[in-house]
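Heads up, one of the protein chains got dropped from this complex, but the rest are sitting where they should.
Here is chain A:
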Amino acid sequence: MAHPDATGEEHAVQPIQLLAPDGTLAEHEVYSPYISQLGEQDLRDLYRLMATERRMDAEATSLQRQGQLALWVPALGQEAAQAGTVSALRSTDMIFPTYREHVMALHRGIRPDELIQLFRATAHSGWNPHDHAMNTYMVVLGAQTLHAVGWAMGIQRDVAAGGTDQGHGADELVLACLGDGASSQGDVHESMVFASSYELPVLYFIQNNHWAISVPASTQSRGPLADRAAGYGFEGVQVDGNDVLASYAVAAHLGGQVRQGGPKLIESITYRMGAHTTADDPSKYRSSEEVESWKAKDPIERYRRWLQAAGHADETYFSEVDQEAADVAADLRRAVQELEPLPLEEAMDAVYAEPHRQVETDKSWLKEYEAGFAEDGAPARGEGGAR
């Protein structure tokens, strides 16, 4: 099966697909064995993760529409690409995400109230990257691919020094996430040069969701992004990103090779069914026919059909998941209402590790200035939160 890109042209490369949109599973010599190793619980967990994130995502979109969030970045349609890939990693493999990896964040135990702080604009990040082996979201496109490669340079040196002092295994890998738009950034190119030259354990994960805001993937590249890897001296594979089983198997297979040293690249062919962010209107730049054609390839529906048909899950299970997802959405809504903005003083204290004269001066000035309002009989500004 070939995936038409946004211009309607067919890619020459055939993305790896195991699970067809109609829910039938095909055999693949290399990749099927990875699926047969998954137990029933693993198979169900993949569904739970996708369905829960989709529900939370819808809630966040509503919250933005109600003015509760500054912005939301929907992952609608990309659940399988992320769920399959993250499930193939070890919990100690560091992830360097973009700003859309909500499925991965949930999988890594990042709570809705932590995830939402960036979008609620109460803090720039709500979690400690070291606690979840997942870096903070990255707003500057492609910058994180270099950080991922540097992290991998650290792994390489830790291993050479006789082990790691962070409790990680010797055959750790790093997942460098990016989108089709970011693939045009110079940092991505530089990161691939470093990763290849130093034979670093980096798994590149491009979610080609076909649109960089309003610019189609064909403007980023006239050929498959997977083919770019060859130009740097390593392998790239295209996978059907709406097929959670293929996404899992390809990440497991290539990840295993990356652990032995040297980068690999996955181009996950998927589709962003919603807007780029809640700030844009996709109907202005793409046809409803295109969107409809991708709805027919929905990653969650497809997987649900197969789970049912193969007898891995029944209606009771799906109802349970729906309830859990509703609970997560409720948690998110509650968190949004309860979150307090980070006091400006704390943000000032975090700029430098060691005292800095100008920050100290600014901080004292602010304190005195705001105290002046209290002396006039009004409560001091900055106290009790700004909202």
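Assume a contact is a pair of C-beta atoms (placed from the backbone, for glycine too) under 8 Å apart; a residue touches a chain by one contact, two chains touch by 3 or more; residues count from 1.
As a convention for this text, contacts and distances are computed from a predicted model.
Q: Which protein name, taken from UniProt, belongs to the chain you can't see among "3-methyl-2-oxobutanoate dehydrogenase (2-methylpropanoyl-transferring)", "Septum site-determining protein MinD", "ABC transporter permease" or "Acetolactate synthase"?
A: UniProt lists the chain left out of the view as "3-methyl-2-oxobutanoate dehydrogenase (2-methylpropanoyl-transferring)".
Q: For the chain left off this view, which of A:L18, A:V149 or A:I206 is in contact with it?
A: Hidden-chain contact among the options goes to A:V149.
Q: Out of A:R65, A:R90, A:R157 or A:K295, point to the residue that touches the absent chain in the complete complex.
A: A:R157
Q: Considering the whole complex rather than only what is displayed, give the residues of chain A touching the chain that is not shown.
A: Per the touch rule, chain A residues meeting the hidden chain are 123-125, 128-130, 135-136, 140, 143, 145-158, 160-161, 165-166, 186-187, 190-191, 193-194, 197, 342, 346-347, 349-354, 356-359.
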